[in-house]
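Here the complex is missing one protein chain, while the rest keep their positions.
Lettered A, B, C and D in written order, each chain numbered from 1.
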Amino acid sequence: MGWDQMRPLLEQGTIDTLYMVGWSTLIAALGGLPLGILLVLTDRGGLLANTVVNKVLGAVVNVGRSLPFIIMMVALIPFTRWVVGTAFGPTAAIVPLAIGAIPFFARLVETSVREVDHGLVEAAQAMGGGTWTVVLKVLLPQSLASLVAGLTTTVIALIGYSAMAGAVGGGGLGTLALTYGHQRFETDFMYIILAVIVVIVTIVQLLGDGVVRLLTRRKRTG
Amino acid sequence: MGWDQMRPLLEQGTIDTLYMVGWSTLIAALGGLPLGILLVLTDRGGLLANTVVNKVLGAVVNVGRSLPFIIMMVALIPFTRWVVGTAFGPTAAIVPLAIGAIPFFARLVETSVREVDHGLVEAAQAMGGGTWTVVLKVLLPQSLASLVAGLTTTVIALIGYSAMAGAVGGGGLGTLALTYGHQRFETDFMYIILAVIVVIVTIVQLLGDGVVRLLTRRKRTG
Amino acid sequence: MITTTDLTKVYHSRGREVTALDGVNLHVRPGEVFGVIGQSGAGKSTLIRCVNLLERPTSGTVTVDGTDLTALAGRGKRAGRPLREARTRIGMIFQHFNLLSARTVQGNIELPLEILGLTRRERARKALDLLDLVGLADKARAYPTQLSGGQKQRVGIARALAGDPKVLLSDEATSALDPETTRSVLQLLRDLNRQLGLTVLLITHEMDVVKTVCDSAALMRDGRIVESGVVSDLLATPGSTLAAELFPLTGTAGTGRTLVDITFHGGSAGRPVISQLARDHDIDVSILGAAMDTVGDAQVGRMRIELPGRPEDNDRALAFLRAQGLTVEIPGAAATPGVALSKEGA
Amino acid sequence: MITTTDLTKVYHSRGREVTALDGVNLHVRPGEVFGVIGQSGAGKSTLIRCVNLLERPTSGTVTVDGTDLTALAGRGKRAGRPLREARTRIGMIFQHFNLLSARTVQGNIELPLEILGLTRRERARKALDLLDLVGLADKARAYPTQLSGGQKQRVGIARALAGDPKVLLSDEATSALDPETTRSVLQLLRDLNRQLGLTVLLITHEMDVVKTVCDSAALMRDGRIVESGVVSDLLATPGSTLAAELFPLTGTAGTGRTLVDITFHGGSAGRPVISQLARDHDIDVSILGAAMDTVGDAQVGRMRIELPGRPEDNDRALAFLRAQGLTVEIPGAAATPGVALSKEGA
Partner (left out) sequence: GTDSDPNSGDDAGSSAGDSQQITVAASPNPHAQILDFVRDNLAEDAGLSLTVQEFSDYVLPNTAVDSGEVDANFFQHQPYLDDFNANHSTDIVPVVNVHLEPLGLYSKSLDSLDGLTEGSTIAIPDDASNGGRALQLLAQNDVIELKDGVGANAVLGDITDDRGITFTELEAASLPRALDDFDAAIVNGNYALEVGLSPDEDAIALEEAEGNPYANFLAVKAGNEDDPAVQTLARLLNSDEVKQFIEDTYPGSVIPAFGTPGA
């Protein structure tokens, strides 16, 4: 296969990947953040300590993380159709990608938020702050750098997952690599695609690391 | 499909899953542990600080974590064949599973080991301990609980990944769910398989949590 | 200003029960600086955390500025609106400062003002005023990591003052600081106490802190208050553990000589008591140990002197000292003041 | 026993240079307890960490027990075998104990013995001996979390002694402990110093620690040693910052009266100096402030007295005091001892 044929495929694949990963990251962040925070708050000794809710949320997250992604993608088809009107194509692939990434990110959020010094929470409570104050003014700002690091990890995992979007016609670089490299035995093209994926991953990681460094500069001990 | 037909399939699937996940976890642990520790030691300010080695290892781990698993599985076929003599079947599936999980576990090891109080490292150095002493007598024992938690996460991720082992004839529950539930339209059977997966995941998580609790009991602050 | 009645707190952890507070009756008067001392694990932190109900007492009541906080608390574990509002009027400073590293100094001081719902403008004005008050006007835009320990604690104090509290709680606010910085932070607390009429309840394990700023003090042991009162009164109390701890004395008598511990409380210290004793009674007075200081502006302290002759030979000298209004003890005759005695204290 | 020559340490962080040590010449004699004090950031920790080369000095040499450690260190960042072996003979205890929470008390003490390559049997015997020595024989199988702060530090000390060191380094070993526990840990260090002939270099920011156990002391400021020497000699040095910090005095003179600061060093404190002054010169001596104590077994301390009349009227009295071998200063006449003077110290 010549470069002339590869180029449009690569371009479209990159666009599809960025499109799917971008949106699903956004949704995973919006879903995983509250879920992760709830996991901390409802834990024993937490501000909203509630063993039942905590165990249920923990179980949901665990099941979400262990279900084979392809199966989840298929099982979600009716839901995807209800949400975006169609169950196939790059837009539709966003739904299972996002839903798969929510429990993944939620666990990372949980770990980050848990690391916030409990003394800061007490300080906010001693000022008369309620749960919202603690979450919005203490837990989130204080764990921001760590949360960004977690989001970077999530984006990279999603780039990996998006290869399976091919099953629902999602396209993207991973699917291209599978189709051309695996099914059409165009090994050279596969390596070029993988190189592009690695470049994207590296850029994401460097960007994420940069933001984390920027946010940590003023931090360390309070 | 009746229970009589399901039962042997389920049994074999469970055995295959446990077999693949068990071995690949073991290998991932043996590979990810040194890799994760090296990531910490070679980092700036570390005992073996070496920016070049650190950046290279970091890049390898990142690429490893972002490559679509199926592609990796296919790309590894010659290697797998060289290692276990065949590239197909449950035994062969262990190779890509383990290699995929090594960078995953390595990152978790890195995080855990980084959390060990630097004062303990200094104490060991002040006693005349070298790098090996620090690693074997301080870093590993002190992060053990956290490492076990990371291993639990890795096992659960591997249970999810092993669904894709079907591509190289690995079998197992995930593949069964895909083949029978999805392709052969035995939806009921699929749900049974998923239930079994969830049960296995839950047992793994509970076991892991139990070990972690046991190891943490005597810990906390030193 | 702060009153606790029969306050108890029992922790349950892993099936074991730990009684951290065992019936504490504390009474802090308006405008005073009240120090609570005691060994590690005595229950000091638990007590102060019960005062603003960060910790729910197991039983007993806490009243601050006339409001029964325990009544406001409600049933659930979460702090309801009335309790949260009461807390905005009680400032608290912490040993490890507990500043938000992600906010500037000004941002940290504005946090309680945000909770109070002030506008951005009001917040900024108030925060800058407070920074002026604690002497950090030029650090408004710095981040906590860029500050020294003492500066961090000043920010902590400014933040605690943001809600115009009448009461300030301080849990080992100076324990992480070096002595010079400790002195300046304590001076600031003393000044605020005077200027703003602030009531301060402070917890410490350093006797020096009590000596330097406290009007009253209490000694805790095993979840109980074993001694408490105005510092100068405590000094006048024979056998007081607190007094002995505040002004420790060392030295033993030669054979056939008399050891005398004298406690000065209030004005008498300025008078030439020892030299008068020597001249009037014509005896050699050896000063073996002495700890004299300024406590809350009064010259106070203790001194261990040695007189020639046995105790019974020195009746006149002792009578002279008592006549000067001093507390006179003969160590060894009564129990030795200090740790051994403290169990009978209060 | 420990000698540093022109020791400097410059940290580079984010383009900025911080000179933590700026030419330090320290000399610790065999068998003495040497205290280094100074404010936060003065460079105390950096100094002690340079002594066993946990931190590589930028320049200068460190000699411990005759061995030039800086020569052993080699080029690279890693510690080579000769340096590691030298370290096994230098014990170190830490402020935050740095015990391995995953090991029992006995296991913690065995760690340095494992590094030395002792057999399991020898390790156990040695560890139990050391636990006996520090008074924790019954805690061998406990985990560090089950111990109090003082007990943890005793384990830290036992661990530091495992390699039979001649030198013990201690970085704020008591700063995390309450005063009573501090006292018992310091007593233990003092006993070990006597029994085993151990040389101890300890770092602290608490004057009390120096008072209680140190034979010699040094004061650090901005990376330099500004004053150092045997404690009793320092006390005899007029204008010594260390002496003033160790025995702080307060009190101001009334008009037309003379303020005199007297320093007692060694035996004279037991003598009835003040009463003799009063009787022989027939004057009223008021004791405004006093800090007298037992330092390394000698009765030492300072006292601020007030004499009637102006300084020139008291020449005879002052001459008498000087004749007793006391150091006499007239505060205000010279510079006030204390912080303001310390820049000229040493």
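Keep this in mind: a residue touches a chain if its C-beta (ideal position, glycine included) is under 8 Å from a C-beta of that chain, and two chains touch if they have at least 3 such contacts.
In this text, all values refer to a predicted model and were calculated from it rather than measured experimentally.
Engineer: Among the chains present, which touch the one that was left out?
Structural biologist: When the full complex is considered, the omitted chain touches A, B.
Engineer: Quick one: which of A:T14, A:S66, A:S162 or A:T175 touches the chain that's been left out?
Structural biologist: A:T175
Engineer: Of the residues B:L10, B:L48, B:V63 or B:I77, I need the one that contacts the missing chain.
Structural biologist: Going through B:L10, B:L48, B:V63 or B:I77 one by one, B:I77 is the residue touching the chain not shown.
Engineer: Using the touch definition up top, pick the residue from A:G100, A:G150 or A:G166 that touches the left-out chain.
Structural biologist: Residue touching the absent chain, from the options given: A:G166.
Engineer: Which residue from B:L38, B:V95, B:A167 or B:V212 sits in contact with the chain not drawn here?
Structural biologist: B:A167
Engineer: Tell me, which residues in chain B touch the chain that this view leaves out?
Structural biologist: Against the missing chain, chain B presents residues 5, 74, 77, 81, 86-89, 92, 166-169, 171, 175, 179, 182-185.
Engineer: State which residues belonging to chain A touch the missing partner chain.
Structural biologist: 74, 77, 81, 86-89, 166-169, 171, 175, 178-179, 182-185
Everything that follows uses one rule, which is that only the chains that are shown with their structure count from here on.
Engineer: Which chain has its C-alpha centre farthest away from the C-alpha centre of chain A?
Structural biologist: Of all chains, D has its centre farthest from that of chain A.
Engineer: Please tell me the distance, in whole Å, between the geometric centres of chain A and chain C computed from their C-alpha atoms.
Structural biologist: 51
Engineer: Report the inter-chain centroid distance for chain A and chain B in whole angstrom, where each centroid is the mean of the CA atoms.
Structural biologist: Each chain reduced to its C-alpha mean, chain A and chain B end up 19 Å apart.
Engineer: Graph of touching chains, which shape: line, ring, star, complete, other?
Structural biologist: Topology of touching chains reads as a ring, each chain with two neighbours.
Engineer: Applying the document's contact rule, which stretches of chain C touch chain A when the two form their complex?
Structural biologist: 52, 54, 77-79, 81, 84-88, 90, 92, 94, 96-103, 111-112, 114-116, 143-146, 152, 159, 162-163, 169
Engineer: Show me the residue ranges of chain A that touch chain B in the complex, using the header's touch definition.
Structural biologist: 59, 62-63, 65-71, 74, 107, 153, 156-157, 159-164, 174, 177-178, 181-182, 190, 194, 197-198, 201-202, 205
Engineer: Spell out the part of chain D that touches chain C in their complex, as residue ranges.
Structural biologist: Touching chain C from chain D are residues 39-41, 148-149, 177-181, 205-207, 250-251, 269-279, 282-294, 299, 301, 303, 306, 339.
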